[in-house]
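All protein chains of the complex are present and in place, except for one that has been dropped.
Naming follows writing order (A and B), and every chain is counted from residue 1.
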Amino acid sequence: MTNAKLHILGLKKEKRTAWLFILPTLILITCVYAYPIITTLVYSVTTIDISTYTIKEFAGLRNFQYIVSNEFFNRTLVRTIYFGLMVVVVTILLAIGVSLLINIDFKGNKILKILILLPWAVPPVVSGVMWSQMFQYEYGFINKIIKIFGGEGDTIWLGSPTLALHVLIITEIWRWLPFATLFIFAALQTIPHSVIEAAALDGAGYIKTVKEVILPIIFPGVIPVAIFLFVSAMKAFDTIFVLTAGGPRSGTTTLNYLVYLQGFQQFKFGRAAATAYILTFIILVVIFVVFTLNRLTSKRRLIND
Amino acid sequence: MIKRNFLTNLTIYLSSAALVIFILSPLYVVAITSLQFEKDIRSPNLNLIPQYLDFRHYLAIFQPDHIVPVLPAMRNSLIVSTLAALISVLIATPAAYALNRMHFPKSKVILRMLISVYILPTLLFIIPLYIAWINLGLFDTYVGLLILYTTFMLPFTVWVLGSFVKSIPIEIEEAAKIDGASTTQLLTKIMIPLLRPGLFACLIFGFVLSWVEFATPLIFTSKIKMITVSLGLYRSTVDIQIGQLAAAAVIITLPVILITLILQKQIQQVILTGADR
Partner (left out) sequence: MAGDVGGNAVPRKDISRRKALGFGAAAGGLLATGGLASLLASCSGGKKNEIAAPGTNFTGQLSLLLGSHMTAVKGLAQKYNTKHGVLPTVEEITTPDLRSKITTSFLAKTSPWDAVFTTSTIAQEMGQNKWALPADGFLNQSPRKNETFLENAMAPVNYRGNYYGTPWSVGAPLLHWNKKMFEEVGLDPEAPANWHSTKNSWDTFLEYAKELTGTRNGVKNYGFTDAWAADHKLYTFGSLLQMHGGKFLDEEGEPIFDSDAGEESIIKMYDLLNTYKVVDPAVDTYTWVFDASPGYMSGNRGMFFTWPFIAGVAQDPKTSKVVGVSGVAPQPAVDTSASVDGSEYLFVPTLASNPDEGWRFLDLMSSKESQTAIAETGWASIYGDINTDPAILKKFPYYQAIADSYKYPVDGGFSPDRAVWGKILGNEISEALAGKKSAKEALINAKKLMNEERKS
């Protein structure tokens, strides 16, 4: 056999082995992800009979029409996007701040690095219990602190839709801060330490350094973090379920939570499927927008340099 | 020695304090709630600095007929989370290697597909899965949950392991190939030992992610025997008093916090490696 033939045989064998290696993953992904995604699309144009789980009738775009024409839906959509944006923006800003902080060499730096990981380990369900204690209106921690500082301290945080939504935003920020910080911190490591230390010497210069040197460098690294945060905010469910059950007055019902309500509380599976697709569409649109903006601005940055 | 001025130091320490308070206060609040008498909890007597510590809530939740079956729930979660993490890593490792190092058509496409699957909201696939699980008799079973947990983690695990695989210098592999190692041998005898920190980290991630899963058991189980740790907590208050709820929350969170604390270095390393992409 010629060397070439042996080589080809070797390649063939390698291809076979490679497929073998990846087969279990592919099977699972196809069954648990691919098949359902397509089926959900089918369901979204039908009405499902829950006693037999058969398709009762093909409803065409009726599910979508119902959802979109509902005034309630528009509010939910706006609320969901606002929620996502707030979580992303505030978490990233905080994460940048924290990364810069722990990047500085000072006593207690190590402890901070460890502590910052904790929220990630807390089950979101437990979050619900924790934050309800924190924000309980009469004797909760937050109102107690406000009272100590001389305020009224009688806000019913979970009683108003707007306040409750912001409480939820805070819980999500708390939850994802570790992840965002670590990623941005890793991005920071690509900048030579001396540059940062030198700037830290001189108070006013530091902020300038941050703005003009550090931020532009880590910006590309921030993009995937932002997308991940947005997606996680869109996926938020557990804390909403336990803390507010979507209330008060649907004030914390995000699109994701709405899918659950429509499917498992109103038993309208077709409608739930349609809502799920609308949510997916929104996520994809946002990601597309972010990527495009990033490409456009990075081109501009390159030109400016 | 680079010295900082007083103002800078002050800012640093104040920010650190603020951060610590932000991170720790919810945990602190839940911890002290679990240690106060029930009648003090929703009353003016609840102090920020507890006057006493009482463990009766912890004793109560471990009683066998308590409404929140803490021990069975922990056992269920332990079994499912460990198995899910193990199986996920077992399946993902060859896949990560194949996708990143082996020559293979469409590997890029598959990689991209894996990542994109991760950004989709879980509820998108839940409904057909729910119906399928019922029809297959997987509803309310360990196996049913296991398949779901494992698959939900898979994209993430493959991605993380992939970046570890890429960080191993290709020369090592080439040397092994020259020595006549088959691909399987290459994988088991050489790659896996080198990937150990990554494998370990993925096991931990997998375990933690499964432990905290809530929506999946909520929808796919109903028997109390199948209850997992996070489901156990969603019962509202009363016969489970707030103090007991807090105690249950502490017990449920403690294992995961301990794991995170003990293994914080490994976790940090995973992110650092992954961020290099």
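Keep in mind that, in the parts below, a residue touches a chain if its C-beta (ideal position, glycine included) is under 8 Å from a C-beta of that chain, and two chains touch if they have at least 3 such contacts.
Here the structure is a predicted model, which is why all the values come from computation and not from measurement.
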Discussion item. Of the residues B:87, B:131, B:147 or B:252, I need the one that contacts the missing chain.
Written reply: B:131
Worksheet, complete the sentence: Per the touch rule stated above, chain A touches the missing chain via residues 31, 35, 39, 42, 50-55, 66, 137-138, 154, 156, 158-160, 245, 247-250, 264-268, 271
Worksheet item: Given the full complex, what residues of chain B touch the hidden partner chain?
Response: 38-39, 42-44, 65, 67, 130-137, 139-140, 218-219, 222-224, 234-240
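Definition applied: only the chains that are shown with their structure count from here on.
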Worksheet item: Quick one: chain A and chain B, Cα centre-to-centre, how many Å?
Response: 16
Fill in: Of chain B, residues touching chain A in the complex
2-5, 7-9, 12-13, 15-16, 19-20, 22-27, 29-30, 33, 41-44, 46, 48, 91-92, 94-95, 97-99, 102-105, 107, 110, 113-114, 117-129, 131-132, 134-135, 147-148, 150-152, 154-155, 158, 183-184, 187, 208, 211-212, 214-215, 218-219, 229-231, 233-234, 242, 245-246, 249, 252-253, 256-257, 259-261, 264, 267-268, 271-272, 274-276
Worksheet item: Touching chain B in the complex: which residues of chain A?
Response: 11, 13-15, 17-22, 24-26, 28-29, 31-33, 35-37, 39-40, 43, 53, 97-98, 101, 104, 106, 108, 112-131, 133-134, 136, 138-139, 141, 144-145, 174, 177, 179, 182-183, 186-187, 189, 197-198, 200-201, 203, 206, 221, 227, 231, 234-235, 237-238, 241-242, 256, 259-260, 263-264, 269, 272-273, 276-277, 279-280, 283, 287
